[in-house]
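Here the complex is missing one protein chain, while the rest keep their positions.
Letters A, B and C mark the chains in the order given here, with residues in each chain numbered from 1 onward.
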Amino acid sequence: MNKARVAVLPEIKTPAERPFQIREVEIPPLADGAVLGRMVMAGVCGTDVHILHGKVPVRTPAVLGHENVARVEAIGGDTPLYDVTGKQVQVGDLITWLPKSCMQCYNCTILGDPAKCERRIGYGGWVVPADQHPYLVGGFAEYVWILPGSDLVVLPPDLAPEAVVLGDALRIMVHGLERIGGLEYGDTVVIQGCGAVGLMGLILARDAGAGRVIVIGAPATRLALAREYGADETIDITQVPTPERIQQVLELTDGRGADVVFECAGVPAAVAEGLEMVRIDGRYLIAGHYGDAGTVPLNPHLINRKQITITGVWSAANKHFLRGLTLLRKVPLEKLVTHRFPLDAVNEALIAAERQETLKAVIVP
Amino acid sequence: MNKARVAVLPEIKTPAERPFQIREVEIPPLADGAVLGRMVMAGVCGTDVHILHGKVPVRTPAVLGHENVARVEAIGGDTPLYDVTGKQVQVGDLITWLPKSCMQCYNCTILGDPAKCERRIGYGGWVVPADQHPYLVGGFAEYVWILPGSDLVVLPPDLAPEAVVLGDALRIMVHGLERIGGLEYGDTVVIQGCGAVGLMGLILARDAGAGRVIVIGAPATRLALAREYGADETIDITQVPTPERIQQVLELTDGRGADVVFECAGVPAAVAEGLEMVRIDGRYLIAGHYGDAGTVPLNPHLINRKQITITGVWSAANKHFLRGLTLLRKVPLEKLVTHRFPLDAVNEALIAAERQETLKAVIVP
Amino acid sequence: MNKARVAVLPEIKTPAERPFQIREVEIPPLADGAVLGRMVMAGVCGTDVHILHGKVPVRTPAVLGHENVARVEAIGGDTPLYDVTGKQVQVGDLITWLPKSCMQCYNCTILGDPAKCERRIGYGGWVVPADQHPYLVGGFAEYVWILPGSDLVVLPPDLAPEAVVLGDALRIMVHGLERIGGLEYGDTVVIQGCGAVGLMGLILARDAGAGRVIVIGAPATRLALAREYGADETIDITQVPTPERIQQVLELTDGRGADVVFECAGVPAAVAEGLEMVRIDGRYLIAGHYGDAGTVPLNPHLINRKQITITGVWSAANKHFLRGLTLLRKVPLEKLVTHRFPLDAVNEALIAAERQETLKAVIVP
Partner (left out) sequence: MNKARVAVLPEIKTPAERPFQIREVEIPPLADGAVLGRMVMAGVCGTDVHILHGKVPVRTPAVLGHENVARVEAIGGDTPLYDVTGKQVQVGDLITWLPKSCMQCYNCTILGDPAKCERRIGYGGWVVPADQHPYLVGGFAEYVWILPGSDLVVLPPDLAPEAVVLGDALRIMVHGLERIGGLEYGDTVVIQGCGAVGLMGLILARDAGAGRVIVIGAPATRLALAREYGADETIDITQVPTPERIQQVLELTDGRGADVVFECAGVPAAVAEGLEMVRIDGRYLIAGHYGDAGTVPLNPHLINRKQITITGVWSAANKHFLRGLTLLRKVPLEKLVTHRFPLDAVNEALIAAERQETLKAVIVP
């Protein structure tokens, strides 16, 4: 295990330009508390597509891949190593590791919100560039070299590696659910969008006490999947125009509107539409606008009159990932990870993700 | 339908004294907005046992039976009649009706808490005595005469009558869940007690996002039922003494204690025990002390040091019953309603309930 | 006291058209539980101006005046009469009466939100037209005839009548404060707007634990008043353009933004501006958009990224008015009630209110 093959992104280019190059890299000796991991699976994420379009900054040359499962090949030094829950990490364990909040900045300490850490770092583009030690700093590779002090999670033996790549989207929704104050038991929930975040929102709402879940999105195959995972109703945005979508939600809710709406669509117009779907005193979560997609005309009178509560959610803290394991253990995930690519096909994987042919693609090196 | 047979309780006596007498009563003509209901099922509740022991006051002579399902036989007058959700009530509908909060007292209006209404009235002992119009004022009877202005609920067609009698216990736990701020997704929940309230707490917790549920109680058959309804672990109080019970909960929770504990046992000592089982910053719900069972020594330092939040829950508002329908529609309830008695056997039903031979007994007239 | 002079609004016309006519009306005999009140003071409200412009519907012919203080002249019948807190109402008491929620509709009962009652009625335009019994149905009159079952409040003896007219704006802010979850002790609060609602928001924030309050508005005299009532900083919108206003708030908050922003301006653009002023995880209350003033382009990414919580507040429940008495008892209010008009000058009062020459005008008949 002296060398590792790794997909390097020398500079930002679109997927069509096939920007990744497979290189072979010397594996540096392990420092105390560092971990060498044999990559088992790395998720391909919408964020990776954004990176290749220059919309999310990374440090190039980069190794992408931030939804990672690895098997512990070696641990540096003799000191026992623990994961974020206090469990000892052992050679042979299946692990993931989470974005590292500094726990010292204003947002981490005074606001108590590590998801908004001012100095957060993560493998897959943000920790150090790929031409600096320890080089193996992202999941699109055969091996990763995990820095001492990383936020490791030893995966329970009953958890599939697929759970981790889906857990990246799920933890955002667990965090979002916390930010809206949880569901009131029996709430009717509308989900706008049926990508990975929307579907995780659906499955989470189902398991967190929703009485009914309505999913609005496209294409039809994705909506069929939503129904399979528990959506009571689906509305196809390619078939039903906005005013009728609003009308349908009102009809499904005795004319009152939904208790809760999760925006997981990433389209500004969805917010205007969704605010018409929420009931008096209802709650609206903006979870799909990680990127800046511009403005939408909104009417403050509507918010004032219906007393709607709107909130946003940004990434997640470690606790939200851990809480999400509850769901990932019990829901069958095979149908959600729709595409598997070898490391050599990383360019193809990103092209497929960009074309939204995949619900969730993974690299299995 | 001029006469109705009804089980009258002339005065307070224990179940062993067989206090109920079956009488035949003239059915008064219907006033505007009144409803005549043919009783379909009436639950026998622990509260009824308390009434017969003089621990919960009622107005005698009484007709007990406060967990009622009836079929609408006739509606007084021509004005359309609506249930609490705004749905029109029709002859032939299966209905229940909830304790009526006055919506005018301090607790109803200023505190906004109809469950604590200062002038709440309910069929089954509290509305008017059985020797006053309209006589048919409880569920242990062939017919009920439901006063105008009652809080009716038209049952959805897919809902079994059994759901309503269990809904009486469930709504308390829905209310309790609201009072502790809902579950945080993935919470480990301990349930102390496995009577109807405890089992409803278990099933609710399971459906409201609990990651793991531990039920503590007896007898073994009841615990087996708990496992069938989703308990991950059960602890038999007849087999495991208190210190070991605490120890087991700690071991099941990495030594930290449960996120949430529901007390549904009704025994003061359970509170002292349960506070040892809850984690730092955890939450403790007292739901089992509807009756005064005396004091227990508690240590304020424990609450201070672990920053435990304790709260109590008293009955429920209409909204909690309605929210509970979510659960009652999806969970099979047959095994929970363990005993069925004809109206003539009401004394036997109460004896069985007092002996805790039943999980839930019903009168089917 | 057989006749009463009353300012009748025969039809909707603008203030400039001097729409009110003073008429003399027979006082109907009192029904059981009704109250005849001698008007002491009636506030002239921005809502009255909206009514005259046809933006808020009323039932004409109307008697306006919904911020009322009267002295009890007579009580119908012999039954003791109680106010909403349970205090007995006596002849000679100074009283007000609040908009009456039905306490039976879906919003009152299931949502538990009487401020959103579907059938709310209020004196001053909404209870019955002025050509129907009991005729004296608004505050711009010598006497009012208050219907049985009204939500009366006996004013504490140490409370000035002025408190009630200001209490109409204050209760909205007490309600709004509740809806944002209260202030965290020491919060920096920005108030957008310095009309009656904004100033009440300022004084409330000061008394509810704000560490610092920044008021943004105009004209300069109003801002001077804001400083007198406790504003730490004021920003004059006629002198400082939007980008610099945002910049000033950021500079006053170490670049982080305010913990809480209250929108009391009624201008859609204020919402876009205010969202730039609020910190990460901060809270934004929309209190100024009672009327529909159109849309404003907002960026969902901003809400998502800063995890801002936005909520709206609509009117108030009785409890919020009662809670506001705390403040009205201790703050000197003379400077806030800037203009006093006799009943004959009601047209002049409305013209002055429309021109925003007054902070708060009252009719003293």
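Everything below uses one rule, namely that a contact is a pair of C-beta atoms (placed from the backbone, for glycine too) under 8 Å apart; a residue touches a chain by one contact, two chains touch by 3 or more.
Note that the structure is predicted; figures quoted are calculated from it, not measured.
In the complete complex, the residue from B:V56, B:I121 or B:A293 that touches the missing chain is B:A293.
From the set A:I235, A:L322 or A:L343, the residue in touch with the chain omitted from the display is A:L322, counting the whole complex.
The chain omitted from view is touched by exactly one of C:A7, C:V25, C:V154 or C:V174, namely C:V174.
The chain omitted from view is touched by exactly one of C:G182, C:P243 or C:P332, namely C:G182.
The set of chain A residues touching the chain not shown comprises 84-86, 103-104, 106, 108-112, 114, 317-319, 322.
In the full complex, chain B contacts the hidden chain through residues 106-107, 111, 113, 115-116, 179, 256, 263, 268, 271, 280-281, 286-301, 303-314. Seen across the whole complex, the unshown chain contacts chain C at 85-86, 174, 177-178, 181-186, 204, 207-209, 211, 254, 322-327.
Just so it is clear, only the chains that are shown with their structure count from here on.
In this assembly, the C-alpha centroid of chain A lies 41 Å from the C-alpha centroid of chain B. The distance from the centre of chain B to the centre of chain C, with each centre set as the mean of the Cα atoms, comes to 43 Å.
Counting only residues that touch two or more partner chains, chain B has 85-86, 322.
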